[in-house]
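What follows is a set of notes on a single structure, which appears directly below.
Only one protein chain is missing from this complex, and each of the others stays in its spot.
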């Protein structure tokens, strides 16, 4: 964690590659989500635990820019950089970098909010620590 | 296919739901991709066939707005509306609508390009029919 | 539903294919699970509803024989044939058949049980209707 940027190293698994021999587009969202949840854990928050306590954090929007394709065997870093979007919304700038060359593979902007039992957005104070 | 908008009906499968009991965020990209490939098929183009012929179409960017969550058992429609982004890029406006209420669940904008064997973008004429 | 054999027609989606250009091994379990849940629905039982009511049905064992590979675009039928394994266990003979040729692609035997909140197996009477 340097300058409030969390980093998590992963490697491509072969079942994540599609018939083009590269990681399928939808799988990058799995990587990004996993890195965000690792970031939560780093901040001593568990996503499963939050869910059990009724704190439902949902993705409101996702913007993904696919720059280069990950392939079988590639190791890569996923970064997580939280920021406040608005009173109720928490954003995450995320990047995927090739582990060996540090070439930028994907840039993403994920916006989330918490919703209560009626599906109404609210801001649970438990998330404050993410921005510290 | 009304007004150049292709539509494809699907239903949520239980293994697509995560611990929150709703369809996981990344799965929507699977739905969107599947609908685009069904649209290709409707235009007598097969994605697997294009890939075998060396016409590699890749996603350049994806913008997804998650408005409401799909749940176990929900039937839904995925729309595909192609448009020209630039000389080399083909875009797809896509929406996911609840089958029963036609409520908008997700809006997306997917931009694609074809790349040659060296990874350089180009425009294969085979794709012309998609805009007709 | 003929002779107590439930059948459900599906088609391969391109994101289910791996770098060999065929449906990845693990995806067949998704197909089999989806067909079992459609069978439940046909019997007016919903898997999500059972789960919400605390009736947790889990897979105890799965035997899968892969005979032929499904490929991009293939339509196929998944069968579900329930049978009593023991007092506490419910089994499902399942097959996947190519829709056009009715060639057998996969044979499977799935054994399930319900577990209570403490993880102990039990037999909920709600499942009786599956064998009728």
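Order as written gives the chain letters A, B and C; numbering starts at 1 within each chain.
Simple rule for what comes next: a residue touches a chain if its C-beta (ideal position, glycine included) is under 8 Å from a C-beta of that chain, and two chains touch if they have at least 3 such contacts.
The shown structure was predicted, so the numbers you read here are calculated from the model rather than taken from an experiment.
Asks: Of B:21, B:46, B:91 or B:121, which sits in contact with the chain we cannot see?
Replies: With B:21, B:46, B:91 or B:121 as choices, the missing chain is touched by B:21.
Asks: Have a look at C:11, C:48, C:85 or C:98 and name the one touching the chain we're not showing.
Replies: Checking the options C:11, C:48, C:85 or C:98, the one contacting the hidden chain is C:48.
Asks: In the whole complex, what residues of chain B lie against the chain that is missing from view?
Replies: 14-15, 17-19, 21, 24, 26, 72
Asks: Residues on chain C that touch the omitted chain in the whole complex?
Replies: Counting only chain C, the missing chain is touched by 19-20, 24-27, 29-30, 33, 48, 51, 56, 58-66, 69.
Asks: Just the residue numbers, please: which parts of chain A touch the chain that's not shown?
Replies: 13-15, 17, 21, 30, 33-34, 37, 41, 46-48, 71-73
Note that in this section only the chains that are shown with their structure count from here on.
Asks: So which chains are sitting against chain B and chain C at once?
Replies: A
Asks: Mind naming the chain pair that shares the most C-beta pairs in contact?
Replies: Here the largest contact count links A-B.
Asks: Look at both sides of the chain A and chain C contact and report whether the same residue positions are involved, with over half shared, or different ones.
Replies: Shared-number fraction above one half, so same.
Asks: Cα centroid separation between chain A and chain B, in whole Å?
Replies: 22
Asks: Would you kindly tell me how far, in whole Å, the mean C-alpha position of chain C lies from that of chain A?
Replies: Centre-to-centre distance between chain A and chain C: 32 Å.
Asks: Spell out, as numbers or ranges, the residues of chain B touching 2 or more other chains.
Replies: 30, 33, 48
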